[in-house]
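All protein chains but one are shown in place.
Per-chain numbering from 1; labels A and B assigned in written order.
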Amino acid sequence: MSLADASLDIRDGELLAVVGENGAGKTSLMNVLYGLYQPDGGQLSLGGKPARFKSPRDAIARGIGMVHQHFMLVPTLTVAENVVLGREPTRRGLFDLERAVSEVAATCARFGFQLEPRARVDTLSVGSQQKVEIVKALHRGAQVLVLDEPTAVLTPQESDELAHVMRGLVAQGRTVVLISHKLREVLGVADRIAVMRRGRVVAEVRPAETTVEKLAALMVGEGHPALGMAASGRAREPSSGMGLETNTPPPGDMLAARPASRPSVDPTANTAGELLLEARGLQALADSGRPALRGVDLTVRAGEIVGIAGVDGNGQRELAEVLTGLRPLTSGEGTLLGGPLAGLTPARARERGVGHVPEDRLLRAVVKALTVEENVALGRHTRPPFARGTWIDFPGRRERTRDLLAAYDVRPPDPTAFLRSLSGGNQQKVVVARELDARPKLLVVVQPTRGLDIGAVAQVHAKLREAREQGAGVLLVSLDLEEVLKLSDRVYVFFEGRVTGHFTRPQYDERELGRRMLGAGTDHA
Amino acid sequence: MLEVLHALLFSTLDAAPALVFAALGAVLSERAGVVSVGVEGMMRVGAFCAAVAALVMPTPLAILMGMLAGAALAAIHGFLTIRWRSDQVVSGIALNLVALAGGTFLLESLYGPNGTPPIQQLSRWDVPGLSSVPVLGALSGHSAATYLALALPFAFQFLLARTPLGLRLRAVGDKPHAVATLGLSVAGLRWGAVLGGGLLAGLGGAVLSTAVLDRFEQHTPAGLGFMALAAMVFGRWTPVGAFLAALFFAFGNALRIGLVSSAPGLLELIPQGMLLALPYVLTLTLLTLQGQRSSAPAALGTPYEQESR
Partner (left out) sequence: MPERLSGILPSVLSVLLALAVCWGLIALTLAPDTAANAYLQMLWGGIGNWPSYLEGAAATVLTRPLGESGMKAALLTLTGLSVAVAFKVGLFNIGAQGQMILGALAAALVGAHLSLPAVLHVPAALLAAALAGAAWAGLAALLKLYRGVHEVISTIMLNWVAVSLVDNWLVIGPLRGVAEGGQSITGTAEIQATAALPRLLGDVSRLNLGFLLALFLAVAVWVWLQRTRSGFETRAVGLGAEAARTAGIPVARRTGLAMALAGALAGLAGAVLVLGTERRYPGTLGAPYGFDGIAIALIGNNHPLGAAVAALFFGVLRAGGTRMQLLGVHQTFPELIQGLALLFVAGRMVWLALLRRRTAATPAPANAAPPTEAPRA
């Protein structure tokens, strides 16, 4: 159930932003609007008349276009072929490529896009691919253009350009619906903002009448029972059975977790000790084969949280992979927990005491089709209490899992449940529990709270602080600058595979940090 | 020497159509993203139904029956894999097993172990003026199936490259979600490709019974469907590539059979088994050299689910 009685008006010629937490139903609502999903109840009307979209074909016919978060382009076809697909120009029954190229070129020119119609899509940059998506919708005569999280994958420059494009479309009389959770960005560009929470539209506001803080409060809900940091000693509800998600967060102080209000800095935090990681001139390639790290120097000491800030795609992900043995270095050297960084494998990294909370939970951190206890054992399955020699230690594994599920308040606390039956937040708690239980000396954490509800976020943050207080070094990579600043004792700013800034608490200057994230402080910025 | 070449070419062109049609059927289905390991089974039901139908009706009509039978088996495949998103390889293997055992059962129950009674072969056409030309004369005197097999791959390639339908088929095999968001029906396109593939595989089987042989034998098509898969892979999932690979494999076969009858001494040097293994070894070698990822459709074997991106 991702939509529960959601109502939304979209007005002609406006730029409407729809904001909400992950899972609030933004994308589902738009998919209903676009005919991809059929609503179980309720009504859709367009221009005052009821409309029923059985498939995207109907929606397209009524002038609705959608740019999906994950691009819907056929990589092996050209720009022109992608744009005209489904309404191909023909001559005597044959596909008329020349006319397709000229039509697409005309559309591009009309809306001011720079695209080569004959280029194969898989040769284009992400920003250009997004333009192809927009052209695709406009080419179909879209009057209403829906963009789902369009800036998630863009560089800041590309984001600015996109904002310009969106305003331009509205100026031409078209309607743009922007789905986002980046509140600051939304405030800068939208005419009107709709806030969604748990499948409903809970508020509609104008940017002039609101602030980031107010929007955030609307997103999580006023009077929302708030959250605590640690889970110890709290009575838990009885298990609600497999697959049922209990959405009630534990009681506590919600203000502590609200993204906009930063808690006061813990004065005892920065008692950094032994050098755990020292890296000089790290270089590595991205999956695409292009350089992702271009000479990174950094250190992490015991007892500190080191944050990595940066816009997505500037090498942070690859750094985490290098440190956990998943990605080979092409150059540079370093010492990680007493051993060389070169030639590191995931197994060696774990042996030395590196813990890892990966970014893509379902792909990298857990195996959905294994049970919770098997997932807890994953990576430590060769050691007590999970194994005795060659054999799996079933009682030991069960007991340790039960303890961890209780300590981290995972619901349901059933070690034999399949992991896929847990909610995202509970899955992430299992991952954090597993990694911290191994008592890592260095913990590499990437986007640890993405997609989690606010209760789980607070709990994960508390556990990271706890790890630091117990003497671990934590390297925190997050695209959420608030999160980085809230937790970190020191922050490295990444831009295009280089460190462009280094800040130590409490000298955090957000404006300066932002400038460094956009490349200021480097020669070519 | 020329006579030998003529004879080789002639028997190649005589035997190739079954393989060509089946390979094209596999290409059609797989380009749309549906794995086609069931092509052997579709050939078998096509061959059986055509042979049985030819006992009571004109041969061309019987071939149509064989095609429909292949499409019927493909419809089961489509129902399981497109409608219900079952595993495409499992479904194909199951259909092969059913066609293998079911064909044997029906053959034995209805006709006995020696195959169906002989039927009238598809008639052969002489191309006027060509039969006396050396070597090229081998093009003359074949059934319509041969001439269709020579033309169809190019028509199919043209369809893929130059028509809106071809564009959509290529797109649905590489990125079905893109096709769905444009309001086109992924299921519809895949159904069309799977049924078309079944018709072609059935045609391959029917041609085997009615043009290459003159009956349905117990082991028909004896692995020819798998060789069609090899041709498809060797031809890098393109119609003309698969056609050339199929011709090449058929030529190898003709060479082998020719050697058995005319120059058995040569087989002492190159054993028959090696020649038989050649198509598969070549396909494996090609895959080893270039890897498979480079040419197979990107979404091949992945059931389309609206929710997953």
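Basically, contacts are C-beta pairs under 8 Å (C-beta built on N, C-alpha and C of every residue); 3 or more make two chains touch, one makes a residue touch a chain.
Here the structure is a predicted model, which is why all the values come from computation and not from measurement.
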*Among A:P150, A:G334 or A:G379, which residue is in contact with the omitted chain in the full complex?*
A:G379
*Return the single residue from B:V127, B:A187 or B:L276 that touches the missing chain.*
B:L276
*Footprint of the hidden chain on chain A, which residues?*
324-326, 345-351, 356, 358, 363-370, 374, 377-379, 381-382, 387, 390-392, 418
*asked:* I need the residue numbers on chain B that touch the omitted chain, in ascending order.
replied: 35, 37, 76, 79-80, 83-91, 93-98, 100-102, 104-110, 223, 226-227, 229-230, 233, 271-274, 276-277, 279-281, 283-284, 287-288, 291-293, 296, 301-302, 305, 307
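Definition applied: only the chains that are shown with their structure count from here on.
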*Which residues of chain A touch chain B in the complex?*
34-37, 55-61, 66, 68-70, 72-77, 81-82, 85-86, 88, 90, 93-95, 136
*chain B residues touching chain A - in the complex, by the definition given at the top*: 162-164, 166-168, 170-171, 174-175, 177-185, 298, 306, 309
